[in-house]
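For this depiction, one protein chain was excluded, whereas all remaining protein chains were kept in their positions.
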Amino acid sequence: MNKLAAKYLRPSQIPTKACHGCGIGMIENWLLQAIDELGLKQEDVIFGTGIGCVGRQTFATWGGDNFGATHGRALAVATGLKLAQPDKKYLIVVGDGDAASIGTSHLIHAARRNLGVTVICEDNMGYESTGGQFSPTTPAGYVTNSSPYGMVEPGFDPCDVVKAAGATFVAETTATQWHQTVKIVKKALQNDGFSFVHVRFPCNENFGAYALGTRDTLKNLEWIYEHTQGRKADGSETDFTWETGIKHDASNSRPEFSRLLRDMNARVKADMEAKRRP
Amino acid sequence: MRTEILISGFGGQGVIRMGQILGLCAINQGHRVTMLKSHGTETRGGYVRAQIVISPEYVDSPVVEHADVFVAFSQPAYTKFYDLCGGKVLYDPELVEKVRDDAPDRHVPVAATQLSKETFSNQLFANMIMLGALTRVAALDYEAMRKAMLAVIPRFHDQNLAALDLGHTLPAARV
Amino acid sequence: MITVKAGGLVAPWIEWEKRCTDGRRLLEAGTYALTEGAIAAGCRVFAGYPITPATDIAEYMSKRLPQVGGYYVQCEDELAGMHACAGASLGGLKAMTATSGPGYTLMHDAYGWSITNEIPLVVVDAMRVGPISGITGAPGQGEFYIARYASHGGNFETIVVSPSSVQEAFWLTIDAFNLSERFRTPVTILTDQVISDMWEDLFIPADYDGLDFVRPRKHNLMMPFYPVGDASIDVPPNVIGHGTGVCVSAYTHTEEGYDIEEMEAQWAQTYRLVNKIRHHKDELARYETFGLDDAEVVAVAYGANARTVKTGVLEARRRGVKAGFVRLVTLWPFLDELFERDCRFVVCELNYDGQLVREVQRAAPHKKDVHFMGKSAELHTVSEVAAGLDGVARSNRLPELPYIWTEVR
Partner (left out) sequence: MALFKTEKKPPRAGIAGKWDVVIGEDMCKACGFCLNVCPVPVFEYRTVPNKLGWFPMYVKHEEHCIGCMLCYQICPDFCIDVAAK
């Protein structure tokens, strides 16, 4: 077991139930590195998850406090929790279903309020725990179990959505950019406001098998790598390229949601006391 | 003794305010009070009804089924609820043009809207004129009503007091 | 087991009222009483979405909570509202949300989550007539069963209480918070449009800090977090944020909160969720009765409807009918004991499909002696109830009355 996992994770909950070659564990490993480099302790971070592959595989792995919300509602729970525990760091690890589909309204409004949480959207481009159906982030034309003739719906980029909604930190990486992801997550955690990090990772059992035609872990991770670089191993261009990196950084530029409420409370209290005095 | 009062009219006439003042007045005098209010979806216009029950004991049924006093601020209200009333009917002749002629002694015309317009150049005070008349007709404590009104209404105390007084001293209300 | 007393109200606030001598008497709406009750009980978070006739609770809360250092959050929808409340409660603050039927069904996601994670919070459902949006300004009692089965998947019991006056709404809200803390579960206050919107005289204690009957918030900071396989109550709820490694999730959990897919764990968890309420049913009984000693026919009702029904029973007695009255305050767990008597029942409720009546039919010794007087969107009138009691007392049949529904199949 690696040292950070021993330091931060729950020994009884790892290895996770993830399939072999699933990227969820890698990304969690990089989150641990970011947390460690910031000098945060187990009790400083509250780990929230949703439902689906990402929710199921990461829930309760964190050694500190965990919550696994119902599908898509992790941010809604975090909104209440942040009011009660404003000084904690929140890592909300959700999938593309949670963030981009069933829970999009919570995502948008958390961004609008500038809720002080860091959302890691781990995107395997489909609903893989239910057997591999397409999601709003499945690339156009790709075959999944519910798009047997190719994905006809246009997808959307959750980064654009949260940026438009007012998120103060937005970034995108993929599961082959470890140093960049660690750096970005560190920055995201340092933002006292809403941070959104979109990380694409491979699914071998469903997306790989149906969309890419292979369950070979190496080929699927290689596919992610190629679409991150924009170039295949043989030098030809890929059908599309993900633009990765920090997309919007306005860290600490506007007040965090729970702080706004606490400031208002202080104002109301001061006004009441001023009125009480003759 | 259970007293039932029914007030109904259009939204925006101050029907609920009247009920609120009436209720608070009774509470200040140690009574138990319920007030059911029902209204249409719109904030202004539409129908409004306040059912007020005053009793020295806990009020079981808050529903007015045999009103002791009925205040009609509109023709539809008068027509719809007349049969629920066993006592006096106060109505504004400007708004309720057709009244039943079988019980003239139960009907008390209070030209509240007209008086309000004449006296205050504004029809907003019609409800207070009506409340003044109601206080007299139902033989309620006028001083207590004045106090309750001041506690409930946030602004224009002078005009409202004058309107209440105007209604209270109306000849028609003297029974 | 519950022993049914001779008459009157059985509820803890009878005692509380005696202790509170100092206070103000106001003319206020039910929504105000529900809000002030929550503030008095120590509620510091309200997250919800405005909906008639519960909107005023949100408005009052937005004014009152900042005054006492609490937080009002107007969420994007009811799903978010109740989840945010659950989150706040997990963080150690008492929380409440308020809604009406259309929002209540949306909250079931969070309701089940709160039940399984044993998160205390209070939900007010101000019922209006349905189905779906129905009439926003008219009362209904259509969420009797929905409130019981407020989540999917079964394997749980719920606590549902219903006030029938503005004053009772105040006390009952404090009571609901106490129950939610004791039983580690969400509690629904099932009120209706009449009680929410009705203005009534209301006594408010002068000082909330001195209310010794308000159960303070305690935290469980010990592993294991869930006493699965055990029905004990008064276990403080779990709280996140103290670094104790709390795990809450939507899955079947072990006593540490880890998700697990084993039948033994499922059995242990559901034993607790069901029996922590079933085994302590006698502590949950709140009801009002009168005239049961000699009653041949008993009228049954709850909520606002119970007020006209009560007057109807008194009227029937005046006419010589040996009538009795049962008003349920605790709707769930259902108080079967109240109906295990050899007499006829007339169940009055504000719906045409018949909900409460089915439970009474189940609990009463003879199904044919249970009659249904359903009415939609308006309270029963006193004369309707009196006529109904009269008919059932004479011939075990309800007379035909306009707008009254008598069929339950």
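For reference, chains read A, B and C in written order, and residue numbers begin at 1 within each chain.
Here, a contact is a pair of C-beta atoms (placed from the backbone, for glycine too) under 8 Å apart; a residue touches a chain by one contact, two chains touch by 3 or more.
Every value quoted in this text rests on a predicted model; they were computed, and no experiment measured them.
K.L.:
Tell me the shown chains the invisible chain touches, ordered by label.
P.N.:
Across the whole assembly, the hidden chain touches A.
K.L.:
Looking at A:157, A:192, A:222 or A:249, which residue reaches the missing chain?
P.N.:
A:222
K.L.:
Going by the contact rule already stated, which one of A:22, A:35, A:60 or A:161 would touch the omitted chain in the full complex?
P.N.:
With A:22, A:35, A:60 or A:161 as choices, the missing chain is touched by A:22.
K.L.:
In the full complex, which bits of chain A touch the chain not displayed? Write them out.
P.N.:
Residues in contact with the chain left out: 1-5, 9, 14-16, 18-26, 28-30, 176, 178-179, 217-218, 221-222, 225, 229, 231, 233.
As a convention for this text, only the chains that are shown with their structure count from here on.
K.L.:
Could you draw the chains as nodes, link the ones that touch, and say if you get a line, ring, star, complete or other?
P.N.:
Basically the chains just string along in a line.
K.L.:
Quick check: how many Å separate the C-alpha centres of chain A and chain B?
P.N.:
Chain centroid spacing, chain A to chain B, equals 61 Å.
K.L.:
Taking each chain's centre as its mean C-alpha position, how far apart are chain B and chain C in Å?
P.N.:
Centre separation, chain B to chain C: 35 Å.
K.L.:
If you average the Cα atoms of chain A and of chain C to get two centres, how far apart are those centres in Å?
P.N.:
Centre separation, chain A to chain C: 38 Å.
K.L.:
In chain C, which residues are in touch with two or more of the other chains?
P.N.:
Answer for chain C, listing residues that touch two or more other chains: there are none.
K.L.:
Contact residues on chain B for chain C in the complex?
P.N.:
Within the complex, chain B contacts chain C at residues 19-20, 23-24, 27-28, 31-41, 58-63, 65.
K.L.:
Which residues, counting only chain C, touch chain B once they are in their complex?
P.N.:
25-27, 136-138, 165, 194, 197-201, 304, 307-308, 310-312, 314, 379, 381-383
K.L.:
List the residues on chain A that touch chain C in their complex, please.
P.N.:
Of all residues in chain A, those touching chain C are 10, 12-13, 41-43, 46, 49, 51, 56, 59-60, 63-70, 73, 76-85, 88, 105-106, 108-109, 258, 261, 264-265, 268-269, 272.
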